[in-house]
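Only one protein chain is missing from this complex, and each of the others stays in its spot.
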Amino acid sequence: MKHRSLYIKILSALLVFGAWEIAGRIPISYAFPTFLESMSALARMTFDGSIFVAYAETLKPLVLGVAISTVFGIGLGLWIGLSERFEWLFSPIFIVMQAAPLAALIPLLVMAYGIGLTSKVFVVCIMAMPVIVLSTSSAVRNTPASMKEMAQSFLAKDYQVVLKVVIPAASPVIFSGLRLGVSAGFIGAILSELKITPTGVGDIITYSRSIADYPSMYAAIFSIILLAVLFLNLLEKIENTLFKGNDRGYVTD
Amino acid sequence: MVMSQTDAAFSNAEPIEQDVAVSVRGVSKNYGAVEALKDMSLEFPRGQLTSLLGPSGCGKTTLLKIIAGLLKPDTGEITVNGKAVVGPGPNRAFVFQDFALLPWANVMRNVAFGLELRGVAKSEREDKAAKYINDVGLQGFEKAYPHELSGGMRQRVGLARALSVDAKVLLLDEPFSAVDEQTRRKFQEDLLALVANENKTFIFVTHSIEEAVYVSDQIAILLPRPSRVSEIIRPSSFRLKGAENIRRDPEYLDIVDEIWASLRDYVE
Partner (left out) sequence: MYIKGYKLPAMSSLLIWGLLWEIVGQLGLTFFVPPLSEVFVTLFNIIGTPAFLKALSETAQAFLAGVFFSVAIGIPVGILMGRSRLLDELLLPWVNIFVSAPLTALVPVLMVLFGFGLKSIIITTTLFGIWIIILNTRAGVRQINRSLVEMASSFGASPLDAFLKVYFWAALPEILGGVRIGVIRAVKGVIIGQLLISIVGFGALFELYATNFLMSHFWAVLIVLFALAFSISEFLRYLENKVSYYAASR
């Protein structure tokens, strides 16, 4: 069975989508369209281009927010990981942010920055930043001691230790922190479109719900989850090719 | 006859008249309340291999890292060729127990890494690295990554890296403890050849009695709580009889037994 895992994946998808189709045909609820209805709605939105217009709108705060979080998150994370003083000062803030339901801040952000793009970018940032900062700082902190000692014993200057050992050693974990940050950023982007003002995909979801066009609503939700999953999988593929063997070949394995 | 040989080995330890490459004088090191080293003094003759042997917790790795300049002693002084050690320096190179290879760099870059840090131009450092990759028997693996190598091959990379910076003192921290027994024997033989051919001073930390006696010109037995040098043994006769004869030489066997007798009480 060479293609066993592929067959099972297809079977698994058929089972789930089949169950969706049957549940929609019964129907279990007036608000539960069948799989095929939803997919045809998705096809319709794709062909008339409305879904692309919506995504152009949705991706704006997402891309901006993730970009800001990446730059500041990695910068702060490196700083916290390298300096004990800054770790003491800053890491508690991010530890609390990581554990706390930051969505509660949305009403305040709307008060302070209105219902425009700024608030939405902020929501994406507060969702994505903590995990990026914490992954970066712990990756930096967990650089194998003997690798740093090795560089020092071969007369590396401090900046060389950071550039040639610490950052390359930390980059796989930093990258997977980025992936988690993107995932949290998606949550924030959708949340802000549903909570603050309906724009983009959030608008399709909200509007089609209000006119009881459930196939379109399900199609929009399906598409955003699909997009997020495909993009995160792509990041994971990149991560695996980029850092192949990086976590191995060390100490004993 | 057998006894007298051993006695000779122990009494030879007293007068050290050789040229001393590294000397440790009155070194103490505490970790909080734990005394890792207490007032330790030791001399390492030039061009020879000295083992630091002892049970775990006797501070042998700590001493090695102090000599390397990676740790600072609380008191005391280390000199290498008469100059005091204040930090890592170009006259010493370190071989790590866990190899400490860069997993994202291939064998060539790993071996040349010490030279890279010193700002040696790429072509020059790769020429030099290629020579040492050959010397340790890794030709053909220049483009391989550490995770594609066996444990023994990884340590050859670590060794080549230490050799390539051309330091006069080589510090080896249990270099063979993470490789299998047969590879380890091959390493030990290669090490003997290295000591004979290169004019370098070797300081070798190990917890294996047989290994220490097999490879050493001088063995310093370290005992814990408080850490101290309990004796220095200099095997006299079997070193010149060829590598293949050492393990059945009576003096070799006696020294191994003698060391075990003095260490066994400290092994928990």
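Per-chain numbering from 1; labels A and B assigned in written order.
The working rule: contacts are C-beta pairs under 8 Å (C-beta built on N, C-alpha and C of every residue); 3 or more make two chains touch, one makes a residue touch a chain.
These numbers come from a predicted model, not from an experiment.
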| Relative to the complete complex, which of the depicted chains are touched by the chain excluded from display? | A
| note | Cross-chain touch to the chain not pictured, restricted to A:R25, A:K60, A:R141 or A:R209, is A:R209
| Identified contact with the non-displayed chain, of A:M45, A:L178 or A:M217 | A:M217
| note | Across the whole complex, the chain not displayed is touched by chain A residues 4-5, 8-9, 11-13, 15-16, 29, 31-32, 84-85, 87-90, 92-93, 95-96, 98-108, 110-112, 179-180, 183, 186-187, 189-191, 194-195, 201, 205-206, 209, 214, 217-218, 221, 224-225, 228-229, 232
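Note that only the chains that are shown with their structure count from here on.
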| message | Centroid from C-alpha atoms only, then distance chain A to chain B, rounded to Å. What do you get? | response | 49
| request: Could you please specify the touching residues of chain B with respect to chain A in the complex? | output: 65, 68-70, 88-90, 92-94, 96-104, 113-114, 116-118, 145-149, 151, 154, 161, 165, 171, 178
| query | Can you name the residues of chain A that touch chain B in the complex? | reply | 144, 146-147, 149-157, 160, 164-165, 168-169, 243, 245-253
